[in-house]
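Take this structure, written in structure tokens, and hold onto it; I'll ask about it next.
Apart from one protein chain that is not included, each protein chain of the complex appears where it belongs.
Going in written order, the chains are labelled A and B, and every chain counts its residues from 1.
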Amino acid sequence: MTVLILKTVFLITAINGALAVLLVIAERFFANYGECRIRINDQKELTVNGGISLLSALSSQKIFLPSACGGRGTCAYCKCQVQEGAGPLLPTEEPLLSPEEINKQVRLACQVKVKQDLSIRIPEELFAIQQFETVVEQMADLTYDIKRVRLKLIDPNAIQFKAGQYVQLVSQPYGKVRESVQRAYSIASPTYENGIVELMIRLVPEGICTTWVHEVLQEGDHVQIIGPMGDFEMHEGEGEIIMVAGGSGMAPMVSLLSDMLKDPPKRKATYFFGAVTKRDIFFLDEMAEFEKRIPNFNFVPALSDPQPDDDWDGETGLITVPLGNYLSTIKTENAQGYLCGSPGMIHACVNVMKENGISGENIFFDPFG
Amino acid sequence: MKLTPQEKTMLDLFKPGTVSKDGFLGQDSRHVHDIVEADLRSLVRLGLDQNDVADRLSHFIEAGKKGLETTVDLGDFTVQVQWQRGLILCPFGDKRRLPKLMATVCNKKLDQCIRYSQLNVHMIREHGFFEGEGSPFRLNPAALVHLLDIQPTLNKEE
Partner (left out) sequence: MEGLSPWILFFAAIFTGNILLTYFLGMCSFLSVSKQIKTASGLGLAVIFVLTITAALNWIVYWHLLQPLGMEYLRYIVFIVVIAATVQLLEMFIERYSESLYLNLGIFLPLITVNCAILGVSLFMIIRKYTFIQSVAFGAGSGIGWFLAILAMAGIRERLNEKKIPAALHGPGIALIISGIMAMAFIGFSGMVQIQ
């Protein structure tokens, strides 16, 4: 009897063992993609170990594609053209790409696995994107839910960017959040102060990154940022400049205004800032300073629900009201609109601009979703 | 039981720190499908279905959007909607991304408020998911129906 049991156990173990060894060897073989070459824009060539996503492969070689979701396949920021070697379109990519993009071989870099040699095309500007090691020099409250964060760049210690661009902030795990995430924030600091980056960050209820910034991040902490990215910038023109931004959307406007200090435009500029009550307004002194020093610049804040003790004597109502009133008094043929802020506000104001004769091609805003 | 690659990523998405800071399950130890079943049974007892609830929640969001973050007065209710940049991913793995709209609706007569997002509306409509017990955005079906005065839609076929 014992012999029987022993024989059984021995045989089963032997068979299982043999098969397990076979599987381990097979996995080594199948999962090993060897070295793959990635050819970029027909100029640069990188060599990476296969088996990782294109996004990770590129960032391991210090080429950063924008990514807000950290490779989860949800933000579609990491689109790039893969001419050869990507394999068939994955069901995880399809819903995020338009038919034209699919025709042009646009893929999501975070979903494409590097299994063989690839040939890709990415915009030249992306080569300027770097990862910066920074330290939090200062954090201050602008309002009850917006913080101003000043980061001093350590390595590299200077950044070249255009006013209106953004950086991706890398958050760290905290509390129940076990992963780091990346979120995009517009740069508020002037382009000529290239040793620092200032951001305006508004707390989003249940937001992973903004909660980290507001509740965990301290002065003196080290933070990584990736950038600069984005196409929102000032365009040459003859018509008036109409800026509309509320809340943390003011960040790129401050950077644009700082540029105007150094290089005053010959065009008239007006900045419409919409808020609800007085506690949502900030930077009034700074804006007054800009008004003083930039010729032809006007700052127009409007409160949609001023409280009695706000003691408010400025514009009231939704920002669309003073905006529309102003636009109806000026020539809008060549006017340009620059917007930043909540999608609802942008949508409403773009409508007001178009109704008042500003053409769609002259309206600019960062499509942050 | 072995999970498909999709199910593994899906269950991860419900945990804190992936899609939202506190996740969607709160302290609930039940499986997502059990939570959905239990809540849908409550709805059936109240004589309503997912679409009734989702429609009512959408109605408030649409009304509130017009206020551009100012509180809008709708008679018996007030609603304030905040719209943040970016999109939030539905954790059910249906690849839908919803705008980050957050609505706070207050019932003046009951003097009570609730807070929910566009993602909640989608999850209720498409998946019958009201979030787990203890989650900051959980909407208890019975309380929700009472507070928002949700009626069954007319001309429902039997």
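Here, a contact is a pair of C-beta atoms (placed from the backbone, for glycine too) under 8 Å apart; a residue touches a chain by one contact, two chains touch by 3 or more.
For clarity, every value in this text was computed on a predicted model and none was experimentally measured.
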Among A:G87, A:G195 or A:G237, residue touching the chain not depicted: A:G87
Residue in contact with the excluded chain [from A:K7, A:K44, A:R293 or A:K331]: A:K7
Contacts of chain A with the absent chain, listed as residue ranges: 7-8, 11-12, 15-16, 19-20, 22-23, 26-27, 30-31, 87-92, 113, 115
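Here is the rule we use: only the chains that are shown with their structure count from here on.
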Residue ranges of chain B in contact with chain A within the complex: 15-18, 20-23, 65, 67-71, 81-87, 89, 95, 97, 99-102, 115, 136-137
Chain A - residues contacting chain B, complex: 68-69, 72, 74-75, 92, 95-96, 173, 175-179, 183, 202, 204-208, 211, 246, 274, 276, 304-305, 318-320, 341-345, 348, 368-369
